[in-house]
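Taking it in order: structure first as structure tokens, then the write-up.
The complex appears here minus one protein chain, its other protein chains still in place.
Moving on, here comes subunit A:
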Amino acid sequence: MERVPVLKIGDILLVSIQIDMEDQVALQLQEDLAEKIVATGCHGVIIDISALDIVDSFVGRTLATIASVSRVLDAETVVVGMRPAVAITLVELGLSLPGIRTALNVELGIEMLARSRAESAPDEDEDEDDPAAVPAP
């Protein structure tokens, strides 16, 4: 069976789906990701679906499950690169993929993760936003 590779880049796990998402592949990805998050301690997951022509309800639900599982493991999930045709089809079907954060491309996805990381952990570095607080060299 084909597997979707999971790549670690810094604090983020990048998953680029380049094959047809059959149900088994989706379930395997869900398991792989959960293990990888625990193994690497990453805090962000980006799933790139720009190569997917079809996102059916099962894949949609799996993506939502992946997002929930990684949230439990303290990692944010962002789905990026959804094609217009896919989005239109999902809307027509009435599937709005609740609980999934989306971004237009990988770059914006990384930005989004960085921003939400900074917002969720402000007390670690209280004066993060204040340039004056940066200690002089």
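Side notes on the structure shown:
By our rule, a contact is a pair of C-beta atoms (placed from the backbone, for glycine too) under 8 Å apart; a residue touches a chain by one contact, two chains touch by 3 or more; residues count from 1.
Definition applied: contacts and distances are computed from a predicted model.
Look at the chain that isn't drawn here: its UniProt entry, checked against "Polyvinylalcohol dehydrogenase", "DNA-binding protein", "NADH-quinone oxidoreductase" or "Sugar ABC transporter", names it "Polyvinylalcohol dehydrogenase". Summary of contacts with the chain left out: across A:27, A:51 or A:91, the touching residue is A:91.
Although one chain is not displayed, its contacts with subunit A can still be listed: residues 78-84, 87-88, 90-92, 96-97, 101-105, 107-109.
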